[in-house]
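The complex is shown incomplete by one protein chain, all other protein chains being positioned as in the whole.
A, B and C label the chains in the order they appear, each numbered from 1.
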Amino acid sequence: MDILTLFVVIPVLTVVALIFSKGIKQHRVVALIGFIIQTLMSFNLIYQYLQERAGGNHDVMVFTKDVMWFAPMNIHYAIGVDGISVLMILLTSIIVLTGIFISWKVDDLPKEFFISLIVLASGVYGFFISVDLFTMFVFYEIAVIPMYLLIGIWGSGPREYAAMKLTIMLMGASALLLVGILGVYFNSNADGGALTFNIFEIAKVNIPVDAQKLFFPFLFIGFAVIGALFPFHTWSPDGHASAPTAVSMLHAGVLMKLGGYGIFRVAMYVMPAGAHYWANFFMVLAIIGVFYGALAAIKQKDLKYINAYSSVSHLGLVLLGLLMMNEIAWKGAMLQSLSHGFITALFFAMIGVIYGRTHTRIVTKMSGLLNVIPVAGALYVIAGMANLGLPGFSGFVAEMNIFVGAFQHADTFHRVITIIAVSSIVVTAVYILRVVGMMLMGPTTPEFKNLPKISWYEKTGTYILVLFIVLIGVFPLWWGTIITDSIGPFIEKILTF
Amino acid sequence: MDLTYTVLIPLIPLFMFLFLGLNYKRIKEPLSGYIGTAGLLITALLSFYTAYRYFFDFGKVDEVYQKIYAFNTVWIHFTESLHIDMGVLLDPISAVMLIVVPLISLMVHFYSIGYMHKEPGFTRFYAYLSLFTFSMLGLVLATNLFQIYIFWELVGVSSYLLIGYYYEKPSAILAAKKAFIVTRFADFGFLLGILMISYYAQTFDFKILNDLDFINNLKMQTGIFMGLSVITVALVLIFIGGAGKSAMFPLHIWLPDAMEGPTPVSALIHAATMVVAGVYLVARLFPMFYFFDDGFALHVVAWTGAFTTFFAAIIAFTQYDIKRVLAFSTMSQIGYMMLALGVSGYGGHEGLGFMAGIFHLFTHAMFKALLFLGAGAIIHAVHSNYMQDMGGLRKYMPITHITFLIAALAISGIPPFAGFFSKDEILAAAFEHNFPVFVIGYIVAGMTAFYMFRLYFRIFWWNEPDYKHKPHEAPKTMTIPLLILAFMSIFSGFIPFSKLVSSDNVPFTAHINWTLAGLSIGIGVIGILAAMLFYKKEKDLSERFRYAFGDFYKWTYNKFYIDDIYFFVTKTIIFKYISSPFAWFDRHIVDGTMNGIGNGTVWISTKIKKLQSGRIHDYAMFFVSGVLIIILIVWFSINY
Amino acid sequence: MISGISIYEILTVSTIIFFIGIYGFVTRKNLIAMLMSVELILNSAALNFVIFNKYLFPNELGGAIFSIFIIAVAAAETALALAIIINLYRLIMSLKTDDLETMKY
Partner (left out) sequence: MIVFAAMTVSNKNIMRSIIYLLFVLIGMAAIYFMIEFYFLGAVQLTVYAGGIIVLYVNSVMLVEKINNPLPSAALWRRLLAGFLSALGIALTLIAVWSYDFSVVTENQAKEISIEDIGVALLGYGDHGYILPFEVISVLLLAAMVGAIVIAKTNKQKEIANK
């Protein structure tokens, strides 16, 4: 079995093992082992990938495989990875692994919880390895459905409402996506030849410009809804607020990245003319998201809402980077995807840790937690600092790439947008420091004088995340190189179409 | 010559930070102080050695000080020419900073062993100090603009952490937050400036950016924005960043509040090193500032500096918190440095202002750190920050008294103390290039003497209040740094600075203009005498003056209400009128629309549901009418 | 073939009966009465079969045969429906359609 298919198979095997395991301890251990294997596999994948590239393989995709799946419509199970997807897979495996650590104490239907989590993960893996639009879509749906269950069953607060909202909005997005995919599909034989779903086959032909203009928004919005594009972001605050910790992590950390990835890999890649035509319009939406998410975060009282709006803001930067249409900004967007994944996962993990102790997420009700749970507090500060783009953490690297890339456009429109985007760093600082100041510092609230210390599983999970945040932040060159290596085909296709 | 070892200069404090930070539970009080100090001692020795060798060994080639990249590695790669590097740059000003930063930092480390005794989080304090030293060294050794920005941010965050060191005190939290956000706001301008330069110059590298040929080329190419070269705009933006860190008006509001931090921190960060980063930045890009648009950006620098120095000096008259007096004095002195850079020309004696600015930076670091550390010793002794609780301390704290006096004389510009030499050259430079600025500088010199001696007399003479505990001299760990710094404050003025630092890196000889010097000594002495008259003994003279000035005094005491204006803008306008509506808008309009779509569907379906009555004849009716309608449609579509 | 009566007239009659049946089906509130309306509809359909057979394809038997089928099915249907109705009546003591709303949503 090839190295990529394993990423879909191992989760399935883990699920089977989970079904046969008994007792909460066994569930945990089985899930943990399954994901440790996957994490190791993703490291191995990166290693193999670098070997492959070092060995002179300069194909767009490596480890490709193509199996006919449904011949009448020419649907293939076609897989392959490039540098970007390899990193995304790494991100996924790390976050799921830490998610398992963080949800160590889930005792309400643990087996089902872990199964849903794993199914979700396998959907995400599948999405990242697919190069066939249809398979990609299928995996996307596989990733979205468990989300509904996870929020609806294990969530808190108005969870049914949140789960429903999230699922319906994402389903609506899928509908648009499907229209877009079919639109691409039926135009994929423009230069003669059979209709195909394979991205790279499609990219070889030139889809008629009118069709591109028509279908680009469908694909873009379809993907962007999951990437929290303004004004389709409203599922995210509610969804995050109600979701259990691990799910918030996975959701904000990985699932929302599907949006940016999909836009880049599919929408922009197969429809460059459409992308150029629509770029300015969507850029305005993205910048509204960036600035507005940050401003809206200032006034929130619920920790998770703050972070959700912060995600809207940061993912707006991803979209902005993608739409800026140059190599630096693209690299920045991809780095931002990675970095935001780790940072926001850390954030949600810490929120989970704090909530698990104080049983409140309202900032104004807490004070002086740094005295009581110093390690958790310090980690929260680290997450905050990473989020506001402190050098040495990953956020800075990513944002600077985006900003420098964005600044390479000299016209007024782009300039204004870039300046607004840059100004978001100030606003980010405001809301992060506000929370830190209110919640962690100050005199300790009497009722929280005795909170249990952060436990080993929570520590392990968060330390892994911090490690990666710092790794990206301190050694950006290595990550950047992997991404730049894979951006070449995109430049060729999108910038010089 | 292998200079790679210079990388260790910033890396040792970083290592200390990580070591202490990760083990902060295990390493107990005095030990962490010793570890931190020892680490810093190594750094300091290395950097003194490097600076010495730079100036006297390898730095000068053909009588010109070279910019040497001791180490440089690509950190983020954008394009062939545009990349962010991490490296160590050696040139005269960075070498000067290599003396200032580790020296003051070492003193503060040493001093804190006594000062921070029995504070909770002692180890944390040392970890933060190490982090700060690392960032500051990274900043001064930066080889490119972006590296400066990176460490700039790190410096900002360590300042945030240190101001908020007493994190249970609400005022400290607010001050920390304010410092971070205000400087962050300024950094926004800085970043924009960098980005603009990155676009037009396609490089961040200082060697290239400061190259005269390159600057001339760039002048030809760049566009015009509002009558100015875009590069000038970028430089002004960069200066805004510098102004934020250096507490220039109107971005100064964070500095007085930053005094909530422990006093050694104020000495290190908010007096001697971090706040002069803005000066350093302008000096770093000096050729660009000078050559674009005939130094328009430099004029901005000069006038901002001049205004701030005057403004801060006035406020310093009326403050009672001794640390705040010192803070405003710091602002005023940094304004002086900015002013000096602003009035400087380029090359040889023309560049006197440049040299004087850096010189003043150097001497000011010594005596201001000394003042702060002395103030720390006093606060340590009387447990209060307020002048009202002090008086007559000279009997109890002789060493502190003497060193404080030396520092006060130095800052007032009385020869032969260090401040005299640097200040005199600033005034000389201003006199030659910009007379109005010179007048301001001259007046401020007198004002400085007055408020410093007001402080001095008020603390050490005046009448003794009722001390609850008898004040006592500080422990040795605290007095030794005072003595070392006092030594520096006396003698550092004799360093022939113009031989070391100059705008075009060619050594020249600066002469003291004795007429000007006499005038400035004169006004300094007048200030001192006035202060003596007012404050040596407890009299109501100052009270009477206060009534005479009335509203003006009140305005000054409240720092011209600038804080309140900011407070109004942030709290009322941003929070209440911008952010809240945004949040509301999101919850109700955007989300409302999305929910509305959902609710609309539900509403329609409940209406439709009613049609499903369960009654057969209703169904039949629908069926029949449906069939008929279809028939009609088909009919008409066939026939017409 | 009835002399003097064309196919049109007979078809007219059957059509009218058909729609009267529909009218009855829609307006009647009693289940048995509705069933009777159904009989009318069926009968008119059967009549059409026969008439077409006779007038258009006199040599074939299709129409007649299908009429027989219709009659058979109608008989079975009536029996079954009445059985259901009677059961229903036992259940709810009413034959009014207004009372039979359990199929609602």
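Everything that follows uses one rule, which is that a residue touches a chain if its C-beta (ideal position, glycine included) is under 8 Å from a C-beta of that chain, and two chains touch if they have at least 3 such contacts.
This structure is a prediction, so every number in the text was calculated from the model and none was measured.
*Asks:* Relative to the complete complex, which of the depicted chains are touched by the chain excluded from display?
*Replies:* Answer for the hidden chain's contacts among shown chains: B, C.
*Asks:* Suppose we count only contacts with the excluded chain; which residues of chain C make the list?
*Replies:* 1-2, 6-8, 10-13, 15-24, 26-30, 32-33, 35-37, 39-40, 43, 46-47, 50-51, 54-62, 64-69, 71-80, 82-87, 89-91, 95-96
*Asks:* Name every residue on chain B in touch with the hidden partner chain.
*Replies:* Per the touch rule, chain B residues meeting the hidden chain are 617, 621, 624-625, 628, 631-632, 635.
In the analysis below, only the chains that are shown with their structure count from here on.
*Asks:* Thinking of each chain as a vertex joined to the chains it touches, would you call that graph a line, ring, star, complete, or other?
*Replies:* Contact map by chain: line.
*Asks:* Roughly how far is chain A from chain C, centre to centre by C-alpha average, rounded to an integer in Å?
*Replies:* Using C-alpha averages as centres, the distance is 64 Å.
*Asks:* Measuring from the mean C-alpha position of chain B to the mean C-alpha position of chain C, what distance in angstrom results?
*Replies:* The answer is 96 Å.
*Asks:* Which parts of chain B, given as residue numbers and ranges, touch two or more other chains?
*Replies:* Touching at least two other chains: none.
*Asks:* Where does chain A touch two or more other chains at once, residue-wise?
*Replies:* Correct list: empty.
*Asks:* Of all residues in chain B, which touch chain A in the complex?
*Replies:* That would be residues 74-79, 82, 84, 146, 149-151, 153-154, 157, 160, 164, 167-168, 170, 173-174, 176-177, 180-181, 184-185, 187-188, 191-192, 195-196, 198-199, 574-575, 578-580, 582-583, 585-586, 590-591, 593-595, 598 of chain B.
*Asks:* Which stretch or stretches of chain C touch chain B in the complex?
*Replies:* For this pair, the touching residues of chain C are 22, 25-29, 34, 97-98, 100-105.
*Asks:* Of all residues in chain A, which touch chain B in the complex?
*Replies:* Listed in rising order, the residues of chain A that touch chain B are 165, 168-169, 230-235, 238, 292, 295-296, 298-300, 309, 328, 368, 370-371, 385, 389-392, 396-397, 400-401, 403-405, 407-408, 410, 418-419, 422-423, 425-426, 429-430, 433-434, 437, 440-444, 476-477, 480-481, 484.
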